[in-house]
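What you see is the complex with one protein chain gone and the rest in place.
Letters are used for the chains, namely A, B and C, taken in the order the chains are written, and counting of residues starts over at 1 for each.
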Amino acid sequence: MLQQRVYGILGGDKRQIYLARAMAADGHEVRVSCLERGEGLDSLPQVGPEKLAADCDCILLPLPATKDGKTLNTPLSEVEIPLDDNFAVLFSGKKVYGGMMEKLLQTSPLWDSVSAFDYYAREELLTGNAFLTAEGALGLAIAEYEGALNSSRILVTGFGRIGKALCMGLKGIGARVYCAARKLSDLTAIRAMGCTPMRYEDLKDAYDVIFNTVPTEVLTAQRLSCQRPDTLLIELASKPGGIDLKAARRLGLRVKEAPSLPGRMSPRAAGELIKDTIYHLIEETA
Amino acid sequence: MLQQRVYGILGGDKRQIYLARAMAADGHEVRVSCLERGEGLDSLPQVGPEKLAADCDCILLPLPATKDGKTLNTPLSEVEIPLDDNFAVLFSGKKVYGGMMEKLLQTSPLWDSVSAFDYYAREELLTGNAFLTAEGALGLAIAEYEGALNSSRILVTGFGRIGKALCMGLKGIGARVYCAARKLSDLTAIRAMGCTPMRYEDLKDAYDVIFNTVPTEVLTAQRLSCQRPDTLLIELASKPGGIDLKAARRLGLRVKEAPSLPGRMSPRAAGELIKDTIYHLIEETA
Amino acid sequence: MLQQRVYGILGGDKRQIYLARAMAADGHEVRVSCLERGEGLDSLPQVGPEKLAADCDCILLPLPATKDGKTLNTPLSEVEIPLDDNFAVLFSGKKVYGGMMEKLLQTSPLWDSVSAFDYYAREELLTGNAFLTAEGALGLAIAEYEGALNSSRILVTGFGRIGKALCMGLKGIGARVYCAARKLSDLTAIRAMGCTPMRYEDLKDAYDVIFNTVPTEVLTAQRLSCQRPDTLLIELASKPGGIDLKAARRLGLRVKEAPSLPGRMSPRAAGELIKDTIYHLIEETA
Partner (left out) sequence: MLQQRVYGILGGDKRQIYLARAMAADGHEVRVSCLERGEGLDSLPQVGPEKLAADCDCILLPLPATKDGKTLNTPLSEVEIPLDDNFAVLFSGKKVYGGMMEKLLQTSPLWDSVSAFDYYAREELLTGNAFLTAEGALGLAIAEYEGALNSSRILVTGFGRIGKALCMGLKGIGARVYCAARKLSDLTAIRAMGCTPMRYEDLKDAYDVIFNTVPTEVLTAQRLSCQRPDTLLIELASKPGGIDLKAARRLGLRVKEAPSLPGRMSPRAAGELIKDTIYHLIEETA
């Protein structure tokens, strides 16, 4: 049933390139638009957005669909696509799948008549992304930290999806993992996994590397003041993040901000994850 | 504040022994009742239930508080304590902490005037118990399976608390772990952890050992019929469990029912977990 | 080429049962002797030792071939087989594969004319046995220790084959692993694996469980005196072992002697390992 549709992939970064290639490799008819600077799409028809919308039943928008709320997210294209009624009307009667769709859906009342789905709201995408983020963060820390992660004292703040995946991976490469969390059941799980559970109020020691996964300020000036000048901090949470950046700067601590790791470090895996998630959405809404 | 109370531990198994010892070691005043056959309580005053209730502010009941709904769960005592108004009235105005309290609370209307708390409803206890169950199950499988778990094909059904802990532990000792789950996000996590995700409908191969953690019948006659005569099945879920026992018997498969592993395999850790949980409850309701 | 031979399996424990079954399952012609109390051999011809020797080209003896140096190791048989010239002469011109053959080969000068091979001298068998020992030790500790291994402080003495496998497995199930070793490069590896390296002279703390893998006394009275009454000691090394047993008794410490774990806990895996090793020997000496 999936086979008979025509899929149009519009805008986005390397993940969309891999999404397009993977869907084509699965035997689907795929067209792409606004990905001119991407590589590896030679065999796929590249068309303008209007033609794409006209030719395809299902339109796949990027993650995020828009960054500024005004134009489509098209980093691999010279074309700037304003999000207005003219854009929205193209998708009338179509199925549209995109990531973080909220801002886009507010750009025109015409979106009300479109079947729009947000694949970033899906649990399996968030879970997969968390593992990709953890792996990317590990790679980043190995590259940036002049010591070794193995046998070092590493702190993870937060035990959500990303924190869990980080604890497992760090332990797997021989680090001594400390993880700070609020929930008592998280502290129990951290301990049983062989890591050291920490309450935030007890964060008084220095660590070699700190990975923050919490979007609210848990690494306060006071907690940062316990760190050494060579402690590396990696910010994985979305803005405003959990690190008091001013205090970090004042203390001379090195902070590496690392947003969007899946797309930057593992675009193929991230694109294939989007593909799987869209397949699930299509199946469930067929 | 905790220090000034007198704690009475009434009934239960080895876990309550360790609970009593650990609380006394923490400096609390502790009395015990209906634990005569337990060891290591020599230094603690052993009294009858009435005196215990009279002397103590906080009463700690076992997990489960009752098995049959009619008598208190007192496997280490000759005394049988009927659950009736005479029993309930003893605790009027007291704080009572027990596990799986529902059946007990139905035995007398007088329980309505008791401050009763169910520590088994606490997330941290369930999480800790899941890790203890997984560890006990590992120990059981090592003892019972005549092959080696390392490098064997092991299936875990379910990816809840126990399933997750089992996957981590089994992988940690070198097994090839397959895990069946329904939720798409669970399948994603299983794969990212380095295990092989399975949908239930695809369970068509033979495994060396199968751990069931699902309380509804997922290991049906048909799926069991794919197993070899030497496949070992371990039932970890509560009744009725996930294994079609009749079919297993007919097929000559070996099923090891393994309820209540924390109490049987790790009573000290389980008792200390109950202690920590009760401390949390006391702090929060102080 | 292997197929044309007739294999005779003589004496031994459950491992030999599984060895016989696995070789038969591989399509070999197999006969067995002195395994009457074993189960699962129904389809294989059971004969006396003389007939076995007469009918077979390759004779497979147990591990160890003899315990007392005077009789064959036949725990699953009523028959006692003295090791003398009458026994040795049976194998003249045959190929004989056994484990720890030294004592047996001294029982008669006639062994000089037999092609005898010691599979216990093979690196792959020792390596495989080390992993089986570690897994069995883990199972034993889970069963015997009333706490949980996960999150506990566990000491492994020695970082040879068994010590390495134990460190990996214990870490894999969430324990905090300390490992004592003499070689500087071992201490480096222990640390890099995420365990805590210890020099023997620094063993001054208490542990929850101690696994000894060193055959010389490293757990002296002084080091044992640092342990708690509930510390569990598991002796995995061959006699005289590494634990000062007298001191342990005096101090009231619990010592679990655990020799021959592969044969007792994982007889099938151990038997299949012997099979693989014998196949390698046969290939190399063909």
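The rule is simple: contacts are C-beta pairs under 8 Å (C-beta built on N, C-alpha and C of every residue); 3 or more make two chains touch, one makes a residue touch a chain.
Everything numeric in this text was worked out from a predicted model, so none of it was measured.
In terms of the touch definition stated at the top, the absent chain reaches A, B, C within the entire complex.
From the options A:122, A:171 or A:191, the residue with contact to the chain not on display is A:171. In the complete complex, the hidden chain is touched by one of C:126, C:143, C:251 or C:282, namely C:126. Of the options A:150, A:196 or A:220, the residue whose C-beta touches the omitted chain is A:150. Screening A:79, A:142, A:206 or A:221 against the full complex identifies A:142 as the residue touching the chain left out. Listed by residue number, the positions of chain C touching the unshown chain are 122-124, 126-128, 131, 165, 168, 183-185, 187-189, 192-193, 273, 280.
Residues of chain A in contact with the chain left out of this view: 14, 18, 131-132, 135-136, 138-139, 141-143, 145-150, 168-169, 171-174, 230, 265-269, 272. Within chain B, the residues in touch with the undisplayed chain are 148, 150-151, 171, 173-176, 191-194.
Just so it is clear, only the chains that are shown with their structure count from here on.
Contacts between chains leave no pair untouched here, as each chain touches all the others.
In terms of Cα centroid distance from the overall Cα mean, chain B ranks first. The interface with the largest number of contacting C-beta pairs joins chains B-C. Looking at chain C, one finds that residues 148, 150, 171, 173-174 touch two or more other chains.
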